[in-house]
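Excluded from the complex is one protein chain; the other protein chains are retained at their positions.
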Amino acid sequence: MSKPFEIPGKWEIEYKYAAGPYISKFLEGLKEKKIFGIKCNSCKRVYVPPRMFCERCYVELNDWVEVKETGTLETFIVVYRKFYGLPDPPYALGLIKLDGASESFLHYLGEVDLSRPEKIPEILKQGQKVIAIWNEERKGSILDIKYFKPL
Amino acid sequence: MKVGIISVGFSDFYDKSINERKTYYENSFIATKRALDEIGMNRGDVDVFVESSIDLFAGRLISNMYTCTAVGGYLKDETNTAEDSTLALIYAYMKLKSGLFDVAVVNSSTSLDVDYVHASTTIFDPFIYRPLSMNYLSGLAIQASSYMKSFKIKEELAAKIVESNTENASKNPRAFKKKKITVSDVIKSEYVIWPLRELMIPEVVSGSVSLVIATENIAKRYNDAPIWIEDVAWFSDGYYLGSKRLDFLTALFNAANKVYNKCNIMNPKKDIDLFELSDVTPYHQMMIYEALKLTELGKGYEIINNDSLRINLSGGNISTYLFQATGLFKVAEAFLQMSNKAGNNQVEKAERALIHGFTHVAGASTQTHSIVLLSK
Partner (left out) sequence: MDKVAIIGVGLTKTGRRNDVSHQELAFEAIKTALKNCELDIDDIDAVVYGTMDNFDGISSPERFDSIALGCGRGRGKPMMKITTGGTTGMSLALTAYYHVASGLYDTVLAIGVQKVSENVEAQQVLNTAVDPILDKTFGLGAIHAAAFQASRYRSTYKSNIEDYMCNVAIINRKNALRNPFAHLKLNITDDDYYSSPYLVWPLRLLDSCPSSDGAVAVIFASSKVAKRLSENPAWIKGLGYISDSYWWGTKPIEFWDNLAILAKRVFKMAKISNPFKEINVAELYNAFTIQEIMEYEAIGLAKKGQGWKLLDEGITCFHGSLPVCPSGGVLSTNPIAASGLIRVAEAALQVMGKAEGRQIDGVKNAIAHAWGGALQFHGLMVLSNE
């Protein structure tokens, strides 16, 4: 038997993701430096990012609210390894509960010294207050917020 | 123990011309909410949830990460089949038959975030078929060609099937495309992949369908006349085109035999009132007739739609093609007919229906054909 071949391959499948009406409104808001959440009138939770339905109560949501650009860092990680095709390290990610929201959401943490991994627990803290730093140019993307900065 | 369908729900359906598209999982929520509201049920009353979603076409790995709670499965037993959605129904049916659960929601949503033909090239092996740019449509064309050649089928006969399906669609309030297509329209349309012309090929539309099914006692609490699942069967065949008959749907034939034997169906034309078939092309519809033993081999063209044999009252795939959600759409249509709730296209005496589901993501390679037999 001959040596088994390896055939190189690459997929380039283009997608056009439907964001749906809820995320679309959220992204529109970011353009204006507004962060929209949506309130479930049954369980009173405010969801950021907003969504069509409350998963718990299983009702359609329509009560839009604006939440603050400040919030609490629920937890954080720091990426040190370069993963092919993914952003260049090092960078920090946080789950952030914005003031006025019931649950956290994902974003970058910025203006943090990431050069020494062993120092991370001293630099970032669970429960720390953070604030959104906006991009000058905003086009209706989650990256209209550049990152969240610890206060 | 019997298991019956007690409610159905649909989202709106969309094609590429509509810009304000929802996400596929928002559509799952809409369809499921409608199905539950219809019978005054809430998600807490449901034990299990089964979806049918294919990651490649949803454009997300693990596409049921989003649908699981959209169908109501928050902190519940939930799973996903990557097949035509009749298999999601069959899986839910098995779960209830096990005696461990009483109520299930079955859902399938189709997204329009990707070009299906293009994406399907990645389903083929990178060694033999992918370098030849095989896709699901080219595989179906190879089968159509083989069928035409074996039985000397003229394309006018295929065009007649398209005409008959779209005639039905024009009367069905739930069909997405209601415009009639005539034989001459079909023949005048361009070849896409010979022998398939543009108007023989269904266009994928986006949308969602949900069913609620329940075991006998619970079913009767919510619906005075549940539509019972009498039997189910499915078979898959092999991958290589050279290893099997291309002009005959052997897997469907085997599934039909299994159901007919079990349910004592000697003459399906007489014993079954409605047929909802996955006409991925009109040539396939003829092959489906033959595999279901509605006619002799090579004589599929003889079957025309009439009052004694009601086929694709929904309008068929050519009118509403929700890709893997198509099977559930057909089950839902049969349910509405049998429940006397079909509206404009309601027919008399719809006591027993056969629904054919068809996983054809790899064209003629490894097809999965399924049958769901419903009775009143």
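Letters A and B mark the chains as written, and numbering starts fresh at 1 in each.
Everything below uses one rule, namely that a residue touches a chain if its C-beta (ideal position, glycine included) is under 8 Å from a C-beta of that chain, and two chains touch if they have at least 3 such contacts.
These numbers were taken from a predicted model, which means no experiment stands behind them.
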Among A:23, A:52, A:67 or A:130, residue touching the chain not depicted: A:23
Per the touch definition above, residue among B:254, B:295, B:346 or B:375 touching the missing chain: B:254
Hidden partner chain, touching residue among B:73, B:195, B:268 or B:300: B:73
Chain A, residues in touch with the chain not shown (by the definition above): 4, 6, 9, 11, 15, 17, 19, 23, 27, 47-49, 51, 55, 74-81, 83-87, 91, 93, 95, 97, 101-108, 117, 120-121, 125-126, 141-143
Contact footprint on chain B, counting only the chain that is left out: 49, 54-56, 59-62, 64-66, 68-69, 73-83, 87, 90-91, 93-95, 97-100, 119, 122-127, 232-240, 243-244, 250-251, 254, 359, 361-362, 365-366, 368
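By definition in this document, only the chains that are shown with their structure count from here on.
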Geometric centre distance via CA averages, chain B-chain A, whole Å: 38
In the complex with chain B, residue positions of chain A that touch it: 5, 7, 9, 11, 13-23, 52-53, 55-56, 58, 60
Of chain B, residues touching chain A in the complex: 20-24, 26, 29, 33, 42-43, 56, 59, 69-70, 72, 74, 111-115, 118-119, 122, 126-127, 130, 206
